[in-house]
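Note that one protein chain of the assembly has been removed; the remaining protein chains are unaltered in position.
Letters A and B name the chains as they come in the text, with residue numbers starting at 1 for each one.
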Amino acid sequence: MLTFSSPHTVGQNSVSKMMLTLLAALIPGFAALTYYFSWGYLINLMLACATVLVVEGALLALRKRPIGFFLRDGSALVTAALLACALPPLAPWWVTVLGAALAILFGKQLFGGLGQNPFNPAMVSYALLLVSLPVLMTTRWANVEQPSSLVTSLMVIFGDPGLALDGLTGATPLDYYKLNIGRLTASELTANPIFGPLGSVGWAQVNLAFLAGGLLLLVRRIITWHIPVALLGTLGVMALFFSADADVHVPLQLHLFSGSTMLAAFFIATDPVSAATSNRGKLYYAAGIGLLIYLIRTWGNYPDATAFAVLLMNFAAPLIDHYTRPRVYGQQKPIKGFKADD
Amino acid sequence: MIGSQYIKLVDTGSIPGGIHPEQHKIESNSSPITTLPLPTTLWLPLAMHLGTPAETTVQIGDRVLKGELIAAAKGLVSANIHAPTSGTIQAIEPHAFAHESGFVQPAIALDSDGLDQWRMLEPWSDWRSRGIEAVIERIRLGGVTGLGGAGFPTDVKYRNSQAVIHTLLINAAECEPYITADDRLMRERADDILRGATICQWLLGAKTILIGIEDNKPEAIAAFRAAAEQLQVPIELAIVPTKYPSGGEKQLIQLVLGAEVPQGGLPSDLGIVCQNVGTLAQVYRTVELDEPLISRVTTVTGAAVSQPGNYQVLIGTPIEVLLAHAGVQMAKADRVIMGGPMMGFVVPDLLAPVVKSTNCLLVPTKKELPPALPDNPCIRCGLCEQACPVSLLPQQMLWSAKNRQLDSALLHSLNDCIECGACAYVCPSRIPLVQYYRYAKGEIRQENEENVSAERARVRFENRQKRLDREQVEKEAKRQSRAAAAAKALAAKTAAEGKAGSETNALIAATLERVAAKKIATNTGPVGLSLSELAAVAQASQEKFAKAAGRLTEAETNAPEMVAALKKATGKLEEKYLSSEAAYQTALAAVEIAAADTPKS
Partner (left out) sequence: MISAVLTLLLLAAIFGGLLGFAAIRFKPEGNPIVDDIDNLLPQTQCGQCGHPGCRPYATAIAAGEAINKCPPGGEATISALADLLDVEALPLDAEHGVEAIRTVAVIREAECIGCTKCIQACPVDAILGAAKLMHTVIAAECTGCDLCVEPCPVDCIDMVPVATTLRAWHVDKPGALIATDKPPAPNASHKSAA
């Protein structure tokens, strides 16, 4: 709004610039996903982007806000992109559309729009879909041994899924390893061609691509190092500690380089709106996510735990904020808790 | 120069956060300070310093000389105001004042006579022999206030006898973009500054003179070195990296001394006194040359100014006069900012005068400093807290201020915010953060004042209730005592009248008893009759009795056989008369007591 108070000059940064940088950082990851797994990822990206723009535009009109102004900041597109990364590529088109709509409706606009949501919108949508459509969400993952071409993906997504789904889809490596613990030894498991030196074939490359994107974000100062380091550090420490015996637990490199670990560490957990505020708070918050990811992956029912881990720590973020305020200039120690004691 | 015994380079630390905006110093720091020609009218606002406004000591029509006192400081934290040139006092009235609010302020108008005639000056080359108190008083008499931008009366800083000061920190940082007044002053008058620093050091008994200066001013650093050599004054030089806001007093102390001023405390708690270079130069001129504070160096810069640079301006010069001299093209100008782009404010009326704290007038074009765009919502990115030099959480303060949760704002240390604007500078959503904080601080101050006056009102209300209750009790007590007194008086009156031997009264007394007894027996009596009715009844029965008595007397002489019957009748009438008279008397007495009790309204 037009103000007359200082400062009278601002830097060159803007929300749309930040969002565009984020989208650019996702490009390597998307490229790897499409190449190694399925064109379905790109198709889902298109579907999700179209849906979010339409749904957000409609909701903004309902709330009597200026539509163009808010759509231009690009935050809806970022949510769509993250969701497209997270959803199974061969799920029917309506799953993606539904997910995108839910992300905007329940994850964002219902709370008051950009900046007001307590939970990560993409994760809210993912969790809702996972709980409501468990079969579709767990069986439509693409198989690295047979990446689906564009035509095949289009047919599966938009057409009758009855055809040739068996070869195209398969369990994720994390799933496979975890399900077969106890029945096969570690060396037998890793003999399977879906596993490689850095965990799993295909997923390792994807995670490396997301890592590269994440480093771009760090360099451009979109995010700080606290959340990725704490998340990966905690997850790594837990995995190291427990998987001393790889026969009993999923090994370290599989934890770090498969599934959505790198995506979570650099793109999802770092969503500033739902994360903790201060730097120290971010460390605790991300450590909590890392811990929960390990716990749910190992002893929980779901193979990939990112969504629930992030959502659970989103609950805790306000409390973390109250106890991790930085020490202000001139103070002996920071003010903790809910009341300033004089 | 390296290895000089007078100059010692010290290492510096760092401050958290900070930003690096474009400096824009080159436009105005390449030309020397020029003096403005004498304006025709000068306006001196009485409230141009921090603390209590000064009180006028002249009247309209008085002729004053340059440097003469025209308004006196009132109270401990206040400053004198002197005539910047010779002339006549034309008016003392509310006038445009450079403040964000646009309020007018009382000011003294001085019409210059063009002669620029000084009053008698008493230079003190031997100020050391005058004593500390006298020198501090001379600084106060000269109306010296801080020239860095705040306008705090300088003498107050030296009156704190409790603190033990070891360092005089000279703030030569000038970290805000566009402003170069201090830079030029240092290049041209570094010796005046060091002379002033020597005086202040002596006043404080400080061991060290430490100069904190940014590394974008190499010429000024060289000037200080040369001056220190020439005057043989030992100084310590701390050259800090250019970053905004390293020139804030608290930030500079953290930067060069590695210490933090405790919350709610002052630099003197750490043994440090901080002064701006301009103030020190003025201290020298006031103490040694007896020149009061009547002019200062002001930068005029911005793309709309055709001759940007630094000007020696008389305090009270109307801003529009200064801008016209500097060649400001008002058509291109978007707004006029007093101060720098980070902390300055927009001047609402260009008739307002230059005051003691005016360090810069920035006149940008729309292209140079574009007007603010509508802000996006806060995306909680945290860039603001990375930029904050005080380690605050501007994001949380914004949420608190926006929703007027003043307790929450205080919980996040809102009062420690120095309003430097670094957070708003980096915000990608372009939110006017500092305006929210100023609003919240104002609301907190207002609420505190309201609480204080509400407390006063409550105490007054309770005292009033107590007073009313007390009056009620006193009134009741008085009424009781009056009733007792009245009853006593009536009894006394009756006894007195009885002693006088009036037959009627004795009979009345006897009858009262009989009537009372009868009343109890028969339960009759003239109840419910008004006073006037009772009087009438008494009157009528008296007449009847009188008539009967007359007939009895007549009968005793004329008709003796009638006397017995007449005696009986008269006796009955007598009784009736006495009883009605008694009733009337009783009623009258009661009315009198009641009348004595009723407050006359």
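For this structure, a couple of remarks:
We take it that a residue touches a chain if its C-beta (ideal position, glycine included) is under 8 Å from a C-beta of that chain, and two chains touch if they have at least 3 such contacts.
Keep in mind the model is a prediction, meaning the values are calculated, not measured.
Residue-wise, the contact with the chain that is not shown comes from B:53, picked out of B:53, B:67, B:247 or B:344. Among B:464, B:493, B:514 or B:547, only B:464 touches the chain left out of the display.
Considering the whole complex, the residue from B:449, B:513 or B:592 that touches the absent chain is B:449. Residue in contact with the omitted chain (choice from B:402, B:518 or B:567): B:402.
Residue positions on subunit B in contact with the hidden chain: 47, 53, 94, 97, 99-106, 374-375, 401-402, 404, 431-432, 435-436, 438-439, 441-443, 445-447, 449-450, 453-458, 460-461, 463-464, 467, in rising order.
Simple rule for what comes next: only the chains that are shown with their structure count from here on.
Those residues of subunit B whose C-beta lies close enough to touch subunit A in the complex are 19, 21, 100, 177, 250, 254, 260-265, 337, 339, 341-346, 364, 369, 371-372, 374-383, 385-386, 389-393, 395-396, 407, 410-413, 416, 419, 421, 424-430, 432, 434-435, 438.
Every residue of subunit A that touches subunit B in the complex is listed here, in rising order: 1-11, 13-15, 17-18, 69, 73, 75, 113-116, 221-222, 224, 272-273, 275, 277-279, 321, 325-331, 335, 338-340.
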